[in-house]
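Sharing a structure here in structure tokens format.
Only one protein chain is missing from this complex, and each of the others stays in its spot.
Letters are used for the chains, namely A, B and C, taken in the order the chains are written, and counting of residues starts over at 1 for each.
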Amino acid sequence: MTEYPTSIGRSDADSITLLGHDLAGELMGQVGFGELAFWLVAQRRPSAGELRVFEAVLVALADHGLTPSAIAARLTLTGAPESVQGALAAGLLGGGSRFLGTTEDCGRMLATALATGPVPDEDAAYDELATRVVTEARAARRVLPGLGHPVHKVTDPRTPVLIALAHESGVYGPHLRLFEAIGRVHPAIIGRTLPLNGAGVCGAALADLGLPVEMLRGFALLARTAGLLGHIAEEQRRPIGPAVYEQVDRATDYRAD
Amino acid sequence: MTEYPTSIGRSDADSITLLGHDLAGELMGQVGFGELAFWLVAQRRPSAGELRVFEAVLVALADHGLTPSAIAARLTLTGAPESVQGALAAGLLGGGSRFLGTTEDCGRMLATALATGPVPDEDAAYDELATRVVTEARAARRVLPGLGHPVHKVTDPRTPVLIALAHESGVYGPHLRLFEAIGRVHPAIIGRTLPLNGAGVCGAALADLGLPVEMLRGFALLARTAGLLGHIAEEQRRPIGPAVYEQVDRATDYRAD
Amino acid sequence: MTEYPTSIGRSDADSITLLGHDLAGELMGQVGFGELAFWLVAQRRPSAGELRVFEAVLVALADHGLTPSAIAARLTLTGAPESVQGALAAGLLGGGSRFLGTTEDCGRMLATALATGPVPDEDAAYDELATRVVTEARAARRVLPGLGHPVHKVTDPRTPVLIALAHESGVYGPHLRLFEAIGRVHPAIIGRTLPLNGAGVCGAALADLGLPVEMLRGFALLARTAGLLGHIAEEQRRPIGPAVYEQVDRATDYRAD
Partner (left out) sequence: MTEYPTSIGRSDADSITLLGHDLAGELMGQVGFGELAFWLVAQRRPSAGELRVFEAVLVALADHGLTPSAIAARLTLTGAPESVQGALAAGLLGGGSRFLGTTEDCGRMLATALATGPVPDEDAAYDELATRVVTEARAARRVLPGLGHPVHKVTDPRTPVLIALAHESGVYGPHLRLFEAIGRVHPAIIGRTLPLNGAGVCGAALADLGLPVEMLRGFALLARTAGLLGHIAEEQRRPIGPAVYEQVDRATDYRAD
């Protein structure tokens, strides 16, 4: 007979078990929500230092104002005000390759580069690996995820803060170190200086926490869920969806192709 | 000219502001993720006691094993493994009236009852109000949200734990008190004893925190996002979607209507 | 052992069966797409007259320009250009109570009224029933679905055309007849003349075709799928999502609540 293995949770008449612990007796009131999210995905409880960096990443990625994703969630609520889940889902569906993808793409790029040989142990070796990564990307005309930002053209304010937090918390590892090396070596190779962006540094930090690269986008989506709920609540109090619609409608230039 | 007011966030070349604070300098590393989610929706920072109960609610609602919503997310990943956001959105779309709705429905039912007069100040007055609520629901053949559970037929283990936490944290208020009164008075009115369920007690506790009732489902969705990410990560490591499909396919009984 | 009954379809190594027919041998090239959609939901093949009105309804509901739903789909593609299914899903999620809901709400309102007694057989009896419907809605301060339109303030051009088509095709029935009666009697009751709108007349016509009222929104969603694909294809050729984002971002008025 088919069985469906799971290590996440189960319940019976008297108890609810989550991650091998009694939900009511051992988790509620004793584990934070960010901590539980880490645990559910990684299947291990984070250390205090890991948790501090993990929550800083979620805070960093939670919101960026009226982005396409936030506007889409608000417009969806305009048409279906009874369905908060629909508005939230619509907003999350914009979390694809172009926006939220950078976090995952950057973590994956760093992990792939580090997997090509033994992990370097000094800055010169990181610079050498970074030089190879940047040179190969340039030769293949590939954009390097995590480098450059449409708004923060000189420095992304999140980047130095997260790196400092990782150091303080004892979880600064090879992914962040390689990412910083890319920051040092790229100007000489590509001929201009780009900032290491916030989405990229978050991907590097999450990879240093040992989280699976194929789930890095998932954490960006979790962070964004909090931001979208903020937008949805604001839309319920003081809607802008109808005004966005009206403005687009008024500016529509109808013409044959 | 149309303007779009928002109090959530904005960014310019040098800074990112969230909720009136500098994201990098004042929030990252200093605010937890659960705390930020409360703040984004309520537009005020929770006290330590409020935060403790709020995070306990998120932990209580995060996961219930292989629910329809978790199975739907996993089957969506089977068809579109490249789109974590699609699998997550599919799972959240099942968070409607029948499952996650109870949290919001219960908070709303309690808030509506409390709004019909001055807030009671002693148990007898709560029992009287609860008696009216249960009697009216029975007369109208309406199910009372928060009462009864398909699995936890005697006690839902989350209920006493959350009530104790609310007391300890100094945030036990009229919604939880009325909910407990319903627990006391309903057996005499409907002729059998049902447990106060976990989704309902979470709605009562969130309403006591002053959160808007039209967003209570939103918090249930945030909690569930963490659980769904756990399921999606497990599905990536050890898929069950294809086996569920095969099992359903094998048991299909094709016949004319 | 659990079995899952279905009358829709199945396949084995040599054949694919849909609705009891061989897909390749009996349906492909011999059944139109609109016809198949009717058949899948109603579990019976439409007559030629029914099909003509059904397809006219789908054409009437397919698109209304840059609506909130179309803008949401386009903005979702801006963030996740790799996921056409995500953009389409986001657009459909706006098809809720406020926009696409009218079709279903109107069909349901008419069906409910007709179910209160024997089906009337002359105009005077329809006017009497319509008077009761409008008077009760007014007393309860309920909006009547299908009455009034934000843009088409005098006449919705779709309404007379669909009614004429239903007559020509021999499928004009009690739902359309009651809807027309509402058009005649409401001015004397509510004190102003509102047009019978296109979404409402479509709901009436679908109900006259014997389609289940709880699926009328589903047909509106099918129609809208074609319109959204038109928007998504246009967005791929000539994007406006980034410009909508930029315009909203520029007009953001950031302020404390």
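Here is the rule we use: contacts are C-beta pairs under 8 Å (C-beta built on N, C-alpha and C of every residue); 3 or more make two chains touch, one makes a residue touch a chain.
This one's a predicted model, so the numbers in the text were calculated from it and none came from an experiment.
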Quiz prompt | Residue, one of A:144, A:162 or A:248, that touches the chain absent here | solution = A:248
Exercise. Using the touch definition up top, pick the residue from A:17, A:30 or A:135 that touches the left-out chain.
Key: A:17
Quiz item: For chain A, which residues lie in contact with the unshown chain of the complex?
Solution: 1-7, 9-10, 17, 20, 43, 80, 82-83, 85-86, 89, 93, 248, 251-257
Quiz prompt | Residues from chain B at the interface with the omitted partner, ascending | solution = 65-69, 71-72, 75-76, 78-83, 86-87, 89-90, 93-100, 241, 244-245, 247-249, 252, 254
Practice problem: Spell out the interface residues on chain C facing the chain that's missing from view. | Solution: 2, 4-16, 18, 22-25, 27-29, 31-34, 36-37, 40-41, 52, 55-56, 58-60, 62-66, 83-86, 88-90, 92-93, 95-96, 100, 151-155, 157-158, 160-162, 165, 198, 212, 214-215, 217-219, 221-223, 225-227, 229-234, 236-238, 240, 243-244, 246-247
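Note that only the chains that are shown with their structure count from here on.
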Exercise. Look at both sides of the chain A and chain C contact and report whether the same residue positions are involved, with over half shared, or different ones.
Key: same
Quiz item: Which chain's mean C-alpha position is the greatest distance from chain C's?
Solution: A
Quiz item: When the centre of a chain is set as the mean of its C-alpha atoms, what distance in Å lies between chain A and chain B?
Solution: 24
Exercise. Indicate the whole-number Å distance between the mean C-alpha point of chain B and the mean C-alpha point of chain C.
Key: 32
Quiz item: How big is the gap, in whole Å, between where the Cα atoms of chain A centre and where those of chain C centre?
Solution: 38
Quiz prompt | Shared-contact residues (touching 2 or more other chains) in chain C | solution = 80, 82-83, 86, 89, 93, 248, 252, 254
